[in-house]
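Worksheet: the structure to be examined is printed underneath.
For this view, one protein chain was removed and the others were kept in their places.
Chain naming follows the written order as A and B, and within any one chain the residues start at number 1.
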Amino acid sequence: MKVAYYPGCASHGIAKDVDIATQLIAKDLNLELVEVEDWNCCGGGFMDDKSEEIHTALNLRNLNKVKNMGYDKMATPCSVCLNSHRIAADKYEKDPELRENVDERLGRANIKYEGGVDSEHFIWVLIQDVGIDNIKSHVKKPLTGIKVGTYYGCQLLRPSSVMGFEPAHNPHSVMDLVAATGATPVAFPMKAACCGFPLMGSNPDVGLKMANNIFTNAKGNGAEMLVHPCSLCHLQLDATQLKIMDRFNQKWTMPTLYITQLIGLSFGYTPEQLGLGKIATNYLRSRGF
Amino acid sequence: MEKKEYDAVILGGGLAGLMAANTVAEHGFTVAVVSKVFPTRSHSAAAEGGIAAYIKGNSDPNDDPDFMSYDEVKGGDYLVDQNAAELLSQKSGEIINLLDLWGAPFNRQPDGRIALRYFGGQTYPRTRFVADKTGMALLHTLFEHASGFNNIDFYPEYYVLDIVKNGNNVNGLVAMQMKNMDPIYLKARALLIASGGLGMIYKHTTNSYINTGDGYGIALRSGVPLKDPEFVQFHPTGLYPSDILISEAARAEGGILKNNKGERFMAKYAPHKFDLAPRDIVSRSMTIEMREGRGFEGGYLGLDLTHLGKEYIMDRLSLAYDAAKTFAGVDATEEMIPVRPAQHYFMGGIDVDITGANSDLNGLFAAGEAACVSVHGANRLGSNSLLETLVYGRETGNTMVEFLKNHKNVEASDGTDKILDNAYKYIKRENGEHFGTLLNELRDIMWENVGIFRDKNKLEDAVRSIKKLKERSLNMYVTDKTTNYNTEVFNALETRNMIDVSLAIASAALNRTETRGAHFRDDFPERDDTNWMKHTLAYLADNDIEIKYKPVIVTKWKPEPRVY
Partner (left out) sequence: MVEEKEITVNIKKYDGKNDPYWKTYKVRADRYTQMTEVLRRIKTEQDPALAYRASCHMAVCGSCAMKINGFPRLACRTMAFDVMDENNEINLEAMDYYKGIRDLIPDIDTFYDRMYKVMPRLYADESVIAGENEQRMTPSEQKEVWKFQECIWCGLCVSACPSVRMDEKFLGPAAHAKGYRFIADGRDTKTEERINILMDSAWRCTSCYMCYEVCPQDVQPVIAIKKTKSYLNEYKGNTEVTEMARKHDDTVFDLINNTGKIKESTLYLKTFGFGEAIKDINYMRKEGKLKYALAKDNDVKNIDEIKKIMGDKK
């Protein structure tokens, strides 16, 4: 199966390992990821703070590219990119005045938005198109006995009226995927709370505090590792983790993996192949990976 | 007991109370607004369709305030005080402009002026609206405006027990803060009762749970009469089965009532106005259709919007769509909404004149649904309740201002402890019946016997049964003895009020041997202008209701047959 693939800026940047792991398992699962031609940043969470019109227009440019490539679905590994494209399409459909302004902006670049493309999260594709059983059949090294905190964050789930895949207050997608790897999913109360990343450009003190709360809550509920579905959560919870632990005087770390990295481990890839950070790599070594 | 003193104290934080509070405060007097709920929780929020107004330069070119008054007089089956109806129409435009000035987000015409639409019983379109949450939008606007005054103090979640009197003068009221049960005496020389309606006395009502007729009960106990209490409005389109209001806007925008044969049955009962005939006529017609076997199983009829198109429904009738979807699982763009009549409004109320003043107690005023100014007569037209709360809220506020200028302070009274003892007795009693048993019985009696179709037997039965309930209520007790937000105490006190006002309604209905507006007697099916062109005044006298009369004020319009 071929899917239009929108990696997003972060997974071509500091969260490159999100892209690496996603590409690896996609190949195993016979998913051909065709990168969206000449895609642009969705501006998710930032550009709509500046201009709703520009934000919407930028996202629709990407969706139109997908349409021109002959696809009706665009998969992204990043919850923020997902949220951004879905919100943009939703606003465009519901707000005639915005629609007029966005059409004018796109028109300047000779783009006529045609609709007909659905943005989906890569894990929705995994669950709906690939299937949990199919994923299970690729597991070579079941992660039996590892207790994995299943974290969803915000943008994958909310607003559920726009995201639509699963109930925002009772999600199950990450848990289902973790279970497929043979690991033990650990639900914890803050599974859908914010990781604080969006505050890093204006109020980082509180942003870091939010991340610390996620770690503490997951650990307190028995998780030894954490998985999540978002390139920007990855920046916050993995790339920035040591800073957070220092800031709050924590004497421990929480190995944090993007969901396809965990699946990759169960498919038999090594931490190095999956581009894991040092915290996770060291921990997994100690667990025999 | 804690005591605070104000110039005016207002019971009720809905539209009428807040409008009066704004008016009195504008003149520099101090005001306390007391309510058992936070003001924005008041029942005014539930008014959906709109507010009627003749605005000079922004109305149908053929319309005129006199046409509007005529519609009210005819709609009210000539029990309307015509000077009050005229004032209501004349002031309607300026009150809309005032609300606009205070920030009300009325729907607009393309040129930026306030939009308008037709409502039941109107000769020309006059209804102004904010989507179909007009009441909520106006309530928030008025509350927000009032919250900007330093001389208005709000007492939200305070339950009012009774009026404090000194001789024939009002001297404030005693209330209890609900979260800690602490009593407070709010002393004031002017008291406005604007505590809304009483729907909870009926088993089926579109009203809020808080509509328990507290103001009426308090007035009756203070020797103040209710005027025309036999006139209770039943709205045609309560959603089946939850009785949530589906606004008249649904029919104003083109919705059609249909029976189980798919017939537009209103063509038979109101050959000119069809589904937009006044509410008493439509509700009766619906009841007849169902009685004669043309309703749907379970007891309802269909309200068909499907021909209006999805976009139009979503834009103009989003609340109706939403209510049908959420509460009855029906998609109104594709299927008929199941509806049946339910109690909706009380035309009767505390007896006041056109200035909002009561003549039994010096310093007592009433406005809104709590009052009976007699603008609605025997049946209220849609879009006129919001208008009345605002116009008469303001008129009454101005009357209070004049009263306050001319009346000096009244000596403190000593009746406050007795008021408190009367409330505490339910808590002190260790056994008996709790409020729920009495209340559920009362609601059944009122629905079965004092409903849309009435007769002597049913009404005599009702009066007898309510008197028994009143006796039993002397032994009512409260199981919960705690002092933090003890809602059971307030439910017991509400039940006391509901029983008294129900007795007034049933007694007055038995007494009026004619059919007029919403009061339909199977045994007296004709209007009788010779004997009954007069207002009822119902007084509570111990265990009984004493009835007196008051003439109807006629200015321009002589009674004629009421055909739609």
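Methods note: a residue touches a chain if its C-beta (ideal position, glycine included) is under 8 Å from a C-beta of that chain, and two chains touch if they have at least 3 such contacts.
Since the structure is predicted, the reported quantities are computational estimates derived from the model, not experimental observations.
Residue in contact with the omitted chain (choice from A:M210, A:L262 or A:L284): A:M210.
The residue from A:V130, A:C154 or A:I259 that touches the chain not shown here is A:C154. Looking at B:I10, B:V24 or B:V37, the residue that reaches the missing chain in the full complex is B:V37. Considering the whole complex, the residue from B:T30, B:S89, B:N107 or B:T237 that touches the absent chain is B:N107.
Set against the missing chain, the residues B:A46, B:A270, B:A378 or B:L493 yield one that touches it, B:A46. Interface residues of chain B with the unshown chain, by the touch rule above, are 37-38, 40-43, 45-46, 97, 100-103, 105-113, 130-131, 133, 135-137, 140-141, 144-145, 147-148, 179, 208-210, 241-242, 244-245, 297-298, 319, 322-323, 326-329, 434-437, 439-440, 478-480, 482, 484-488, 491.
Think of the hidden chain as still there; on chain A it touches residues 9-10, 12-17, 38-41, 43, 45-52, 54, 57-58, 61, 83, 97, 105-106, 108-109, 111, 154-155, 157-161, 168-170, 193-194, 196, 198-199, 201-204, 206-207, 209-210, 235, 238-243, 246, 277-279, 281.
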